[in-house]
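The complex is shown incomplete by one protein chain, all other protein chains being positioned as in the whole.
Each chain gets a letter, A, B and C, in the order it is written, and its residues are counted from 1.
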Amino acid sequence: MKSVKKVVALMTTILILSLGTTGCWNRRELPSLGIVMGVGLDKSEDSGKLEVTAQLIKTSELNSGGTGEGGGGGSGGSSAYWNLQNTGESMFATIRGFTHKSSRKLYWPHNQVIIFGRSLAENGVQEYLDFFVRDQETRLEVYMLVAQDKASDILDFQPKLEKIPAVGISELMESQDANSQTCVTQLNEFVTRLMSPTTAPIAPIIKIEGPGAKSELSVEGTAVFKKDKLIGQLTKEETRGLLWAINKVKSGIIDVKCPDCAGTVSLEIIRSKGKITSQIIDSKPSITIEIEEEGNIADQSCDANLVAPDATEKLTKQAEKAILDEVESALKKSQKLKADIFGFGDVFHQRHLKEWTQMKDDWDEIYSNLEVEITVQAKIRRSGTIGRPATPEKEQ
Amino acid sequence: MLSYLLSRLKYLKLLGQNYKLSQSNSTASKDKDEKSTTSYLSASLKNNLNLFKESLGNNYDVVIREFTINMPKQVDGALIYLTGMTDSKIVNDSILKPLMFESQLDKTTLTSKLDTIEMIRTTMLSVGEVSKSNSINDLVDNCMAGTSILLVDGCTEALLIMTADWKARSVDEPKTESVVRGSREGFIENLLTNTTLLRRKIKNPDLVLESMKIGQRTKTNVCIAYIKGLANPSLIDEIKRRLNNIHTDSILESGYIEQFIEDAPFSIFATVGNTEKPDSVAAKILEGRAAIFVDGTPFVLTVPLLLVENFQTSEDYYSRPYFVSFIRLIRFMAYLISILAPATYVALTTFHQELIPTPLLFSMASAQEGVPFPAIAEAIGMGVIFEILREAGVRLPRPVGQAVSIVGALVIGQSAVTAGLIGAPMVIVVALTAVASFVVPAQTDSGGVLRIVFVALAGFSGGFGIMIGLIGLFIHLTSLRSFGTPFLSPIAPLSVADLKDTFIRAPLWAMITRPSFIGSQDPKRKDFRLKPSPPSEKESQSE
Amino acid sequence: MLLLLISAFLGVALYEVPSLIRNKYWRELVVFSVFFSFTFMLALLQTLGFQIPSPAIGVDYLVEDILHINYR
Partner (left out) sequence: MRLEKGVISSLQLFFLVNCFIQGALLPLTFAYPISKHDTWLAVIAAMIIGSVIALVYISLANLFPGKNFVQINDLIYGPYLGKFISSQYSLFFLITLSGYLWFIGDFVLTFIMPETPMSFIMIMFAFVCAWAVRQGIEVIARMSVVFAFIPAIIVFITSAMLLKEMKFTNFLPVLEIPIRDLIQSTHIITHISFSQVLVFLMIIPSLNEQRRAKKPILLGMISAGLILVIGTLRNIATLGPLSPVVTSPSMEAVRLIDIGKILTRLEIFVAMAQILLLFTISCIFYYAAVLSIAQMTKLRTYQPLVVIIGVLSIVLALISYQSRMQLSYSIMYNTPIISLHFYLVLPFMSLIVAKLRKLPQNNGRN
């Protein structure tokens, strides 16, 4: 086996040659990385330029100190993050500009959130998104958010349970399923909507609530974009109305009035399905939204016995009504904004290709007057671990 | 570099000279052999004894006992043997005593036409193996192996009486392959005992034990064992051809033989297997392989060797299949971990940080913070330190060895991390690698080399380097052959039927065929209906 | 860079040629030398910064501007 020896010899020479002459191109030791966890984009107030806030983690502080409780962001060296700011014209130039300020090269793959400041979002986000889609270090599953005010403020807000604000925000996004009142949006969904000629991109809104020291971060409502510009927002109820239709409701609570008395009954959503279908009858387009929901009785404030079939029937009707109201409010708002957040345009495009070519151009007008039929079918399956409430039995 | 080339050239020149020399020598030595074999015994005992004294020299362990044989006509005789190599009881009771006192000869035998030596052989010696020879060389060689030589005055032939016996270690539990379940005997240094251990497992005349002597000076007994009708004849021929090609002066251990007969001497993978356990040898022979026993070592060679054999143990076949199959997979995984773990760690931390899950990256980054060395230096350094500790632990007497491991664990595991010299994750990776490398003992040496190669590849081109390394390793493994059998079979070339004993171990009743790639002549192992089942209803009713 | 290139080609030659000569594979040696010198010339020109016409662009030109049958 002479060849084996030769091959080994050749391999070692290649190894030595490449080691000696060229060095190591992409080598970055862990301590040389400035790991970016979140990024905020704002429009600078005075110059109108782009202002990028990148949140780096301080690896040396990660294990020391408390969980950030009471740290409040700025108390000495105890905070585990560092917010870097830079202003510039283009996205990539601004980001490269960070090298003037940071001893470590910014490392993007672990970026968790992209937050757009409101004023920036109103002027269009397209030009800034390209970097996040194109660069090989960035990933498509980052969360997209719109700040109610300035993105840099949000990133500077020390969460109470996490050490790093960006991690706190991404954890917050993951827990939104419990309510389904926020449209959790990842970059790929946002870009997909942006690429559609008609569908309006959406992103959740994040804001700081409450005064001074007692303030908290809260994610609520939806920012609606037209093309790439922010044009309006949905409340949390309207957001869920939207999510019902696009089949994104995972869990949540529907409050309905007790059919027997004045109390409130909370129904927990355990399963839901939304379906959008399109019809064109006599060249008149219309949309049907079918929603199926299943829920449990989670909580009731009155002492009425709701486990009887007729009471359940009534509750179901009320729940259907509540869902219908939410969807309709979302639809109305979007029709007013002329922003196709439901993606009806894509449905027509997919099912009615021929007609679509004519509808495409004045879709905005068609959309704002589109006839939409909403059917809701709710079911109540279980009542938790008790049947009637644990109160003294009422005389019938 | 230049000096290396020069030395290389010198070496080649030397080799060339040697080659020419050996060619001329071989013809010369042949002549010499022929000449020496022409020296035969003469009729005079005195002359013969002088001849022997000449060729045996004045070794202190050579005994030349001259005595008178008690025959009707008294004849002078001499017994020559080596003291430590022979059983003195046989010499005294079965040779000297009957010859000197208890002549069984009577008139009838005396009148027969037999010559003296044949008479002694047939009527007076109560020893099993007795043969005749008249060549001095032959006699001396046999004497060196423990045979006693009986010279009789007036005879041109001498008797070779098998008396070889010496102190040997008793059959013991093998040190290198310990088992929970299964036979606890291991081979010892004595060839005869070893072949006997094998014969006791396979009581079949088809088990062939062919003996030969290798080594011009050591004249080591080597024995090829195989089962006629199972082993491929071409395999046996190839083994004999390679063994006959060994022209070396000494064979001290089976390792010598191994290095002279392997297919790929430059490969880091051994293509000849070795084992200390008679039951594994028996199992391998029964699969159609051949074994090579070498006198003086408990390690028996088996050929051909496949890569998967390194991941099998004899115990696998004694336990029930489910857990064994799981353990097999664990062994493959452990081997992969032992060669790839440090390289993967280096590649992940220096090239592909984006592949580390974010929470893990946090803890790794904070552990690595302030560590002065790059990851590749850490990996190589820790690997070398581990090998030093291991070697120290193996060579030292056991009590001291423990001290070494404690010091090592303290110094490396604890202090170095607290002092901030290395990151804690690296210690974990190296420790995991070390433990994993012990899972497949037969491949610890190849694993050690591969580990360093992969760390180097990962250090300068990350995951792509590892990938290239893996492909290279695979090319090498695929092109290897062990005595004609592809080393990587039954994986590449694929043999679906043989996969039953590769990654998993199928139940014994399902393994009805022998491995096809070993070239077994008789592929069917046993009956097809072997699966045990409770007695069927009819049978139980009739009972 | 030039040094690296030359040493690489020298390595290839040292790797192949001795065994060819030893086995008296003259025909093989001739073919090897032809390819060797051609490759070396190309590599040398490339390293020295000469613009060698790219065959891929040549194909593009052939299909687009001469045959006019490309997808466009």
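Keep this in mind: a residue touches a chain if its C-beta (ideal position, glycine included) is under 8 Å from a C-beta of that chain, and two chains touch if they have at least 3 such contacts.
Here the structure is a predicted model, which means the values were calculated and not measured.
With respect to the full assembly, the chain omitted from this view is in touch with A, B, C.
In the complete complex, the residue from B:I239, B:I376, B:L488 or B:M511 that touches the missing chain is B:L488. Interface residues of subunit A with the unshown chain, by the touch rule above, are 3, 7, 10-11, 14, 18, 22, 25-26, 136, 139-141, 188, 191-192, 195-196, 346-347, 349-351, 353.
For subunit C, the residues touching the absent chain in the complete assembly are 8-9, 12, 15-16, 19-20, 25, 27-29, 31-32, 35-36, 38-39, 42-43, 46, 52, 54-57, 59-60, 62-64, 67, 69-72. As for the chain not pictured, it touches subunit B at residues 351-352, 354-357, 461-465, 467-468, 471-472, 474-475, 478-479, 486, 488, 491-494.
In the analysis below, only the chains that are shown with their structure count from here on.
Once the centre of each chain is set as its mean CA position, subunit B and subunit C turn out to be 50 Å apart.
Rounded to whole angstrom units, the spacing between the C-alpha centres of subunit A and subunit C is 55.
Subunit A and subunit B, compared by their mean Cα positions, are separated by 66 Å.
For subunit B in complex with subunit A, the residues that touch the partner chain are 263-267, 349-351, 353-354, 358, 361-366, 368-371, 374-375, 456-457, 459-460, 462, 472, 476. Interface residues of subunit A facing subunit B in the complex, by the touch rule stated above, are 1, 4-5, 7-8, 11, 15, 18-19, 24, 26-31, 33, 35, 57, 59-60, 62-63, 107, 109-110, 112, 137, 139, 167.
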